[in-house]
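The other protein chains are all here in position, but one chain of the complex has been omitted.
All chains are identified by letter, namely A, B and C, in their written order; residue positions are counted from 1 within each chain.
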């Protein structure tokens, strides 16, 4: 059958972009799994119900409609399984349906929350940038204080030179500041 | 028909304020789309079902009630579509109903989470303000250290002047500190 | 009737503690509103349906059971309204039921997310405390540098005194540092 290959390609097409967040991918996968479950569920339900005397799920179109109203938990009651296997299949369709809708609801919630978080994250980022800018200015201040020390030592050394001697004190004159410069 | 114009104006009225967050807008749009889908769905379902021999969705009031119990997934089973087109319309009503309620649930969740986040963001903001205040004090300290250097150099230069010479050392006296002052 | 007074007191008792977060309060209110809606809805449904010829919602116990299966969207179809007013009441019960369960789901989600956020907020808080501690140490460093300037100026002034004069240079000796100390 060509169906699995088609599905694989569809999944690849939909999930191929790695920049999509997890919840978008999960919602897409949940929708695909739900669709496949409804299709296979209706097929399996007819196979399971066909032999039962009081069965009402006897044709594929009816069974597909039944699987939709089961997965969405509407459950009109116009069609329902009466055999053990039909009911087990119905349980799977219900479970997949509810989980898929729960996952889509959760994905929408994560999308809403994520947008709000991104906005607040930008504010935090701006605050961090301001703090880093302040640190950079302080670092420049410290560097300038080194230069002032250099000049002050130069002044004292040169005045000492006029008074005489003091060569050993010029050791370390123009000494580099510690660490790397930002 | 005047309905689309009325809807456009209602949507504009409800979404006009740009300061509303995305999830509030999405919940409002979902509610409106759900309402329109239930109205159009009941109208279309009657049109689809009218000719079918075993149809029970035969009047507009019944069909509107049916679309409500379908969209909310209650599905008593007192009314249900029996034709292919009626069932396709029912699928749309179910899908829109579940998605709308999922979106409203997600919007409420985002609202709850957002309130909690705003409170914590204020705490982070306060911490950032304290840190920025500390940096500003350190910056003022650095500026004052420059002034001390200026005075120290002035002291040495003037004492040097008494001892004689040293004019070239007063170059850069009162030099401004690097960068702009916050 | 004593019911409103009782409800008011129950609401006050449940919401009285102001330290409860919004989503807990909303979940409690949603549960209470749902309970009241199911009680009043069953009462009103019987009143609306009583006169209809094909009505099945004819007694209060049956109507209460019906309002429960309507609010939870189970909708077996054993009981359902057949009159316009009965169906309008059913719409209200469905709407309140779905919204209440959506709000409870959203509240649980906000509770889960909030716990995770609190843990991460503590980590951010710890980082801010470390940063503030670093600023405090830098501030102490700046203060100590002032003291060194004071001593250095004292040294130069006293040596100047031995050489003679320089009284005007001791102006500002022991000058306080700018701003308040943290």
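One rule holds for everything that comes next: a residue touches a chain if its C-beta (ideal position, glycine included) is under 8 Å from a C-beta of that chain, and two chains touch if they have at least 3 such contacts.
Values in this document were obtained by computation on a predicted structure and should not be read as measured data.
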| item | value |
| --- | --- |
| Option touching the unshown chain, where A:36, A:52 or A:152 are the choices | A:152 |
| Contact with the hidden chain (one of C:45, C:91 or C:156) | C:156 |
| Touching residues (missing chain, whole complex) on chain A | 21-23, 26, 70, 73-77, 80, 82, 84, 87, 90-91, 94-95, 98-99, 102-103, 105-107, 109-110, 113-114, 117, 121, 124-125, 128, 131-132, 135-136, 138-139, 142-143, 145-146, 149, 152-153, 156-157, 160, 163-166, 169, 172, 175, 177-180, 182 |
| Where the missing chain touches chain C, by residue | 61, 65, 68-69, 72-78, 101, 104-106, 108-109, 111-113, 115-117, 120, 123-124, 127-128, 130-131, 134-135, 137-138, 140-145, 148, 151-152, 154-156, 158-159, 162-163 |
| Sites on chain B contacted by the missing partner chain, in the whole complex | 73, 75-77, 105-106, 109, 113, 131, 138 |
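Just so we're on the same page, only the chains that are shown with their structure count from here on.
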| item | value |
| --- | --- |
| Rotational angle, Cα trace of chain A fitted to chain B, multiple of 5° | 90 |
| Shared interface numbering between chain C and chain B [over half = same, under half = different] | different |
| Equivalent of A-B within the choices B-C or A-C, defined by over half of its residue contact pairs recurring | B-C |
| Inter-chain centre distance, chain B versus chain C - centres from mean C-alpha coordinates, in Å | 17 |
| Set of chain C residues in contact with two or more other chains | 73, 75-77, 105-106, 109, 113, 131, 138 |
